[in-house]
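Written out below as structure tokens is the structure these notes cover.
Some chains have been omitted; the remaining ones sit where they do in the full complex.
For clarity, chains are labelled A, B and C in written order, and residue numbers in each chain start from 1.
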């Protein structure tokens, strides 16, 4: 990247995205960014986990990235040089706790002594632990297994597990195959355990090209608007990327909450001033929670999280 | 000649048996179609991918990308592991110097150090090729060292008495003597690189056979997974046949000394 | 060192003391293995090889002939004593000292011709010349027809001849040969004996020649060495009284003293 042109647009930008039905994926599907920045070469790099995004940002290989709130919280706790510039989606019903009907589980309390699977280090992992905490269940009384989604499905088929906190399309397959949902991320977020897919920008990049970040947020807003106006059209564009059909894509998008940058200026979300960012608190709480669970070592002060929120590009 | 083609039929038979087993187990619903799709469905997915590509890239480019990465990594492994292996088989000093390092990295799971490679080499092809290279290097190196160890000492002495300097003996005697081992090493290394392909294409790839399988598995597209696996397997078998054919024509004296 | 028979009976021995001393072995002993497996193979062996000498070495199977040759070739280091070859203190394999092994030990991936070319190639001789010289050597051992074959396609005797050609083609100053004609039929053997003799007469290389054939030793050698005992040591080291540059081997065989000398040598072998 050419830093001498500070303030203007970069020649080339690398965006690390994940296949999640949110505004960024729509931007990619519709080529909105390419349209907006005809002179910028945009490299789209697909990632599968927040862990790899963290690595790639640290390596300076991507400028903008998308990761779950949990990996981002871990990243900020470890002082990764990036900042949150956008919330691509708030996880709603897309990640839920599915239980086997026959296992006789009515609430998180009943999970005691059962086998529950979830991909460790993911937002689902966090949600599961939060659900247990909210119900006052000691996680040590539950057998929590680290499985990737496709392995969760395999284990489910074999009846090796009783419940799983996971996302689509695995989640849908579980409910089709004798499963019911008892807790969703939506419900948890209402109780304060918010999980989200977060846009992060390399600090250096944000300093060098604030204009680009700002305009890119504009493009994301455009996508959110497009989705709200014509959800079918959006679903149609997303379907092939999600390896599914239009109806299913539409259903999947509905399980996530898309927010415009304006809405994100609310104190509940990124906020408009560093000290009043609700999301900084969410990240801090997430980190604290992980630390309490001995999943990470220690967490920094709230102000370090606040410093890692980049509100400048949220359009008024 | 008669024996040969008879054996060819045996091979076909065993492949055929496997295919029938597959077909039967899906037709009779022995296995969950979610994980083991029927041959028809896999064929359908294959035709589809051939026609329309997978996630924006045609099939040929997926194959091409993977093969490019494999070929580069493999080339690097060959030009480094063979000379180093020969050298450390020949000279105990070289061995003492480099063996500990190789012995140490060799057993490390790529998934454990891939992050470091990404950190150093970025998310481009460089880190992927480095990972594949590391996977190929160790088995080739070990095979070559073992090959040198088994060369009859007298053969090397004969060469030295004929005026070969240590360097020339290396090139003209040690190397050809090890050819059978080198070919075995190449075959093992090729397998090893190949098995690392999915891991290598896990980070920030948007094409490649490994990525295709991985991506499909995320969306539970088992038909695509099978297409990917079958493709990888077939290409690997073809490459392996090539190496075996080379070994046979290049080392006619093997087992006849 | 007992020098029974040969030296005592005959003094018409050719003088070879005038040639330069190429190899000198002084009080050498050689021990193989270590610890429990330790075995002394040679003890207190002293020997010389001078320019223009053709030394034939005889001795019972397993008495240490090959080991002695390997010491001179620089393949083994003496456990005690000194081995000097061409002025150098530490014997090392080198192109001036050619070796024909007891087992042919050809390079299995090279054709016969290219095996014969090997030494010249290592010495940097140009392609055309080395090819010519190799072909000449291969033809001389009677393998002209087989020059493009790989070693595994050869019969035992052919392999042995190919190995001889390989060493001779490189024209070393000292030639060490370990039973080079052991696997050859009488006719081929006689033919090659003639060839070797002629070659040696023309060039006056020094030859160290291990053989089991008493006749061969008497017909070719300027000096005969008998090894014996366990650990092996030199039992006989004497000029060959029969040696003559002028007479052919057939003539030599007909000489009167031949029979008696042969018997003496066999006797000394028995008692070595």
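Just so it is clear, a residue touches a chain if its C-beta (ideal position, glycine included) is under 8 Å from a C-beta of that chain, and two chains touch if they have at least 3 such contacts.
Just so it is clear, the structure is predicted and the values come from calculations on it, not from any experiment.
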Chain-type multiplicity across the complete file: A x1, B x2, C x2
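What we mean here is this: only the chains that are shown with their structure count from here on.
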Required steps from subunit A to subunit C (each step between touching chains, minimum): 2
Centre-most chain [mean C-alpha coordinates]: B
Geometric centre distance via CA averages, subunit C-subunit A, whole Å: 84
Intercentroid distance (Cα basis), subunit B paired with subunit A, Å: 37
For subunit B paired with subunit C, centre-to-centre distance based on mean C-alpha positions, whole Å: 50
For subunit A, residues contacting two or more additional chains: none
Footprint of subunit C on subunit B - complex, ascending: 152, 154-155, 157-165, 168, 172-173, 176-177, 179, 251-253, 256-257
Residue ranges of subunit C in contact with subunit B within the complex: 73-75, 92-95, 97-99, 101, 103, 105, 107-109, 118-119, 121-123, 150-152, 166-167, 170
Complex interface listing, subunit B residues touching subunit A: 32, 34-35, 55, 115, 118-120, 122-124, 202-206, 214-221, 224
